[in-house]
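All protein chains but one are shown at their positions in the complex.
Showing chain A:
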């Protein structure tokens, strides 16, 4: 049933599952950059052409030269402004291209490593771990730690400090109950948001409305609703209606639908909605990649004995010469508890197993070798797990059926 292939061959193609965001993000940023340029050009194009036309008409109609020169100056000034903006964005574009290039190269390196046992794979995988750690730290909002780690490891070009730190700043501002930063973010990213269902901006405006109502600024609340909410009635009819109803219910209302709107937890929901929208916009996975890699790895390595009530030789550091198993090690043991075990269809047993009087089974050669090492006389063996010494004559051969 099982075709067995014992291999350490590295299949780079399938190994890239975790690395899609690495290339997607700079690309999304480049697209955002481009959209911003486009927006600027579009506006100046329209304005300058119409200004030029009206200047020409005015000149024909007898406007004097200094005025004409002044309006030309004005147009030149605007275009120079445009050029400056474009130059800045061009600089950013260069940096993004450079980052993309570095990242493609980094992935390309993987294709040149033939085997998982190669030293280079070890190095590559360590870089990946550091990347995943930086990603995790950033998502937790631990910007300083992330920066320090990226700097120390020299992987700044492989991680996205700025993007995540901005995201975190906006998220925090929402948790501090300020909509300003998030609305500014929405405005900045509006060209890209069109493809997404832009619920975020509506919810932000709704929140502003709720705050106005909370402070009993009923007139302002009505104006605000007319300006920002009613236009969304097509998509969010129910919410708009409820917002209108809110005018009739004071903040201490017991009517559930309305007290929910006044609830503080709405700010947390807004923060979450923002993060989701942000990650979606930049093709970022919703959860840290470290979770994905770790849970797969923990399952793959975990054995039933890792959380066994019975003492295991690997858990008992003082009695064996082995290194502690990664899942038994303090770092991961509790974390692995909730994950499934690895599935093993085959036993890996040492040669020539023997059983000690206490029921523990070991490979004969290694048992003897180890007993000699700890300085026992010939004819005695020591159980590495329990440290009990038995006469060698009491060990029995085990037949595995």
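In this section, a contact is a pair of C-beta atoms (placed from the backbone, for glycine too) under 8 Å apart; a residue touches a chain by one contact, two chains touch by 3 or more; residues count from 1.
The working rule: contacts and distances are computed from a predicted model.
Only one of "CRA domain-containing protein", "Anaphase-promoting complex subunit 2", "AP complex subunit sigma" or "Mediator of RNA polymerase II transcription subunit 17" fits the UniProt record of the hidden chain, and that name is "CRA domain-containing protein". One of A:192, A:244, A:361 or A:392 touches the chain omitted from the figure, and that residue is A:361. Considering the full assembly, A:68 is the residue among A:68, A:166, A:198 or A:380 that touches the omitted chain. The chain omitted from view is touched by exactly one of A:49, A:187 or A:248, namely A:49.
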